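Every protein chain of the complex appears in place save one, which is left out.
On to chain A.
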Amino acid sequence: MRFVDEYRDAGRARALAGQIAARCRPGREYKFMEVCGGHTHTIYKHGLEDYLPENVTLVHGPGCPVCVIPMGRVDDAIHIAEQPDVIMTSFGDMMRVPGGQSSFLDAKAAGADIRMVYSPLDALKIARQNPHRRVVFMAIGFETTAPSTAMTVLRAAEQGVDNFSVFCNHVTIIPAIKAILDSPDLRLDGFLGPGHVSTVIGCRPYDFIAREHGKPLVVAGFEPLDILQSVHMLLGQLADGRCEVENQYARVVPEDGNPIALAAIARVMRLRPYFEWRGLGFIPYSALGMADEYAAFDAERLFEVPGIRVADPKACQCGEVLKGVLKPWECKVFGTACTPETPIGTCMVSAEGACAAYYNFGRFSRERVREATRV
């Protein structure tokens, strides 16, 4: 397939692996965080860790949109979905995300009208088709998906669709990275920056990471060769003693991002003073709510929600896993109480979460897998 196959070439991957190995100083440990869940997924789906030397470790960051949704927000959304005249609409990967009591999938089985959509525009279409029902879109995701939510609200306003609203859970990536950088037990040497988020926000917002925190960052694409090349670029910066924001994904990411998308977000949404992230706790100015001008489309104002916080179980060590302090398997409940079937912590919730990816794709020791797959 064009635009895909050329980024999955085994020969080029082997060549890059050689260059990566040559740039590593023997005896030194390198830990890089890929911020985005899409990267985590690529790394496991293609088995990229086989191409990295033993002393290069990838730490899986907080950039999985469904993973960071706190359980209390899921409970609130289910409460809205259970109102008799409501149709709740949601992306499919939200369906299994656990709340304090149940998930969308359970609530649907118990009678709530919850429908999977591929885009917020589909939710708006459902609202137009069901004028006597109130249709709510469960909005999740980083700056990648926030513009499409914002555009949909603008269109709803323009078309006068008054039975459509948004339960807004959009989050922003920079405060989460900041929270990780501010953590005293941070053990990272650099970052693979989120490619899709950066198509919207551009590369400049990351400057402080290099300037103030002394960590290099490479905005990376999502194909296997993109990831390997980005690791190579990070190692290059460290070898040269440089500390910069570089853009590996320039074929998609403009330096200044997408001003139209940013303007749509700015028009429809406002930063919340604080928001809870699963595994990371409350982070100030890290999420978007609906602006007062669009209160008519804000499900949080239209419905009374319980708003009760649900604490992560004490045994759950997602916070440490997200900061790279613990490997997934080092968590006390990994694979026993906490599995992809019954995820207790955020990192196990979706295939993009660090623990779920490790559980599904990397559960066996690399040595045994290598031995077994030897040709």
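Keep in mind that, in the parts below, a residue touches a chain if its C-beta (ideal position, glycine included) is under 8 Å from a C-beta of that chain, and two chains touch if they have at least 3 such contacts; residues count from 1.
We adopt the following convention: contacts and distances are computed from a predicted model.
For the omitted chain of this complex, the UniProt record lists the protein as "Hydrogenase expression/formation protein HypE", which is one of "Urea ABC transporter permease subunit UrtB", "Urease accessory protein UreF", "Histidine kinase" or "Hydrogenase expression/formation protein HypE".
The missing chain, though absent from the display, is touched by one residue of A:Asn130, A:Ser148, A:Asn258 or A:Asn360; that residue is A:Asn360. Of the listed positions A:Leu105, A:Ile174 or A:Val325, the one in contact with the omitted chain in the full complex is A:Leu105.
In the full complex, chain A makes contact with the omitted chain through residues 1, 4, 8-10, 13-14, 44-51, 71, 92, 95-96, 98-101, 105-106, 108-110, 117-118, 122, 179, 182-183, 224-225, 274, 276, 280-283, 307-313, 315-316, 319, 327, 329-330, 332-342, 344, 359-365, 368-373.
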